[in-house]
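Here the complex is missing one protein chain, while the rest keep their positions.
The letters A and B name the chains in turn, as written, and every chain counts its residues from 1.
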Amino acid sequence: MEILVCARRVPDTSENDIQLNSAGNDIERDDLVYSINESDNYAVEEALQIAAKFGGSVTVATVGGEDDEEILRREMAMGANHGVLISDDAFAGSDGRGIATVLAAFVRKGRYDLILTGVQADDGAAQVGGMLAAMLDYPFASLVNSIEILDGNKLKVGREIAGGNREISEIDLPCVLSIQTGINEPRYVGMRGIRQVASIPIPTPSAAELGIDPATVGEMAARVKRIDYFVPALGKGAEMLSGSREENIDKVVNLIAAKGGLK
Amino acid sequence: MARIFAYILHKAGVADDSAAELISAARAIDPSAPLTAIVTGFGADLDVVCSGLRASYAEIWKISNEVLAYPNAELIRQALVKILPAGCVVLAAHEHFGIDLAPGLSIKTNASFVSDVIAIEGIEDSHLKLVRQEFGGQVSAHVRCDIASGVVITIRPGAFKQVENAAVNGIVVDKSSEIGALTARRRYLETIVAEAGDVDITKHNVLVSVGRGIQEKDNIGIAKELAEALGAAVSCSRPVVDAKWLEKSRQVGSSGKTVKPKVYLACGISGSFQHLAGLKGNPFIIAINKNPKAPIFQVADVGIVDDILEFLPELTTKVQEARGVSVK
Partner (left out) sequence: MVESIQSVPHVSSLLVQARILLLLIHVLGTACFVYIIARRLVPLFKAQRDFRFDRPWQRLGRVGKFWMGQWKHPRYPGAGVMHILIFAGFILLATRAFALVLGLADTVAVPANIGHIYDIVKDYATTIVFVCMLVAMIRRLVIKPARYAVPERYGKGHPADAIFLLALIALLMVGDSLFAASKAAFQTRLGQPEEFLAVLSLPWMFKGVLVPASLSSLQHIHFAGYLLHDVTFFFLLCYRPFGIQFHVETSLFTVFFSKLDRGTLKPVRWGVPDEQLEQVKSFGVKTFEDFTWKHMLDFYSCADCGRCSDNCPANAAGRPLSPRFLTIKARDYAFQHYPMFGKARFGNSGNGKPLIGNLYSEDEVWSCTTCGACEEECPLLVEYIDKIVDLRRGMVDDGNVPQSLQKPLKALESRGNPYGKSEKKRVDWSKAKDFQTMCEVKVLDGRHADGVATADTLYFVDSITAFDDRMQSIGRATAKILDHVGTNFGILGAAERDSGHEVRRFGEETLFMALRDHNVEAIKNSGVQRIVTADPHAYNALKHDYKDVPPVEHISQFIAREVKAGKISFKPVKDEKNVYTYHDPCYLGRHNQVYDEPRDVLDAIPGLNRVEMKRCRDRSFCCGGGGLMLFYEPKEEERIGVKRVRMAAEAGANVIVTACPFCMVNMEDAIKVAGFEGKMTAIDLTELVDQQIAGDVQADTDERNEVEVQPDEPVLMPWY
């Protein structure tokens, strides 16, 4: 089974404090640590587990520039067989649709049975997977939290839906799935592993090599553009209690009682 | 002006709250544009939903087909592609179905796509200005979207006001025959219901809810004691479940349970929208968090900046005194 995972390098938001920069047009990126998007990492781990069980290889691809190579190396250290950096100046400023267009061209040049992406990245758009599937005309399932290979032609997938329930469907291969965090427990990748893959060549196909018309990607073709970042003016919000802890506790107990919480 | 279509989610004959929210969103785009509800399904339930929508939508397109009895985004997308006019605006709720349906739909109809929108500012020469959030809700962004060839927009549930009374008498149009043959390359099998767990948090009036701020599994006991003193139950946000400190059945949020308590104590919860999405019915929210800038303080009724690991045990003692229970 040939598996492709489409990944992205993002600022690590779980610990980082995201602040606006002084110009107000971007976030402050100076002190940020970047890593592979969390759900993409789960997707790679899932791909590795599937390949280990059923044979085949795992390719991790990203659309970007030099800086993005590090996530490919990390995933190769994790066990991915190939890393591909799809890079071209023409791609700069692409919106989600543009990225999906590039990825679709890449997929058409190869033969992949299964394509995985993470559910969403730092912008929370949750779009590339679904768009890619539609461009390739492959069936799609999002929020996947379990995969079972039924045979060479189809899978059984579980999707995370409301209330913690799981929707189980059968889906034909080749297909695109967006993977939700928590589907597995990704293995650890240490510095040693990364050093061991440090010199493996990573191909960098360009727009021309993939037969992409530059007019369909990049800033000019982007239909959705972010104008700025801002932090909304805080509304009235909560009534903040300012007394001592004891006073606050007393007030809380009274409020709970008043609202019918102390029966 | 392009037509606006709102995709309606429903269950057991009742339309989802988002149906009323999509109307606000549509009005924010263009109050004068014709708004049509699209409902897919099968059988009596579908008919009930459609007739119920007549009070708020001027036109309701009903698509009834046995294969659509369970909402399968792959099939519904094919159906919509067949019946939607070019260049229209499609609105849907940003939840598990919308995430499944919308991006692909935008490609198939050659429309633009923007997801998880929290505010719409209006149209400016075939560009729509909207507001989204990024980085887990830490910053907001103004976004400009070219809608010349149409747009598919998913809106965040709860971000737009519910329009209670649109005072219309809508007509139901049956579009079932126009969808043609649908190829099912994804086939629904079953839904596995989440394990009941020992406690049903949806049945409690008071919830003591813990988030990442509880810091470790052993501290959950502090919340349990308070819950016991209050006759309440312990619930939590997603990170607590991911860390396996509490079972999934305790999670409040978009991927967890929806609760409607009278009183909700948010302890060490930052207040992400996914969590708040599970809080319905306008409960009285008391938030305690070490971080004065935590988003929860925007939505809570009362806020206290304090360390929950110290605040809660003292609160428990006070509650026990108030109830006349002997302090251990």
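Here, a contact is a pair of C-beta atoms (placed from the backbone, for glycine too) under 8 Å apart; a residue touches a chain by one contact, two chains touch by 3 or more.
Here the structure is a predicted model, which means the values were calculated and not measured.
The chain we do not see here touches A, B in the full complex.
Across the interface with the omitted chain, chain B contributes residues 216-218, 243, 309.
Contacts to the hidden chain, counted on chain A, fall at residues 12, 14-16, 31, 33, 35, 78-79, 185-193, 195-196.
Criterion: only the chains that are shown with their structure count from here on.
Mean C-alpha position of chain A lies 21 Å from that of chain B. The residues of chain B lying in touch with chain A in their complex are 72-74, 77, 95-96, 99-100, 102-108, 112-116, 129, 132-136, 138-146, 185-194, 205-206, 230-232, 242, 248-249, 251, 254-258, 262-263, 284-287, 292, 296-306, 310-311, 314-315, 318-319, 322-323. Residues of chain A that touch chain B in their complex: 11, 13, 17-18, 20, 27, 96-97, 100, 119, 122-131, 133-135, 139-143, 156, 158-172, 175, 181-182, 223-232, 234-235, 237-241, 245-246, 248-253, 255-257, 259-263.
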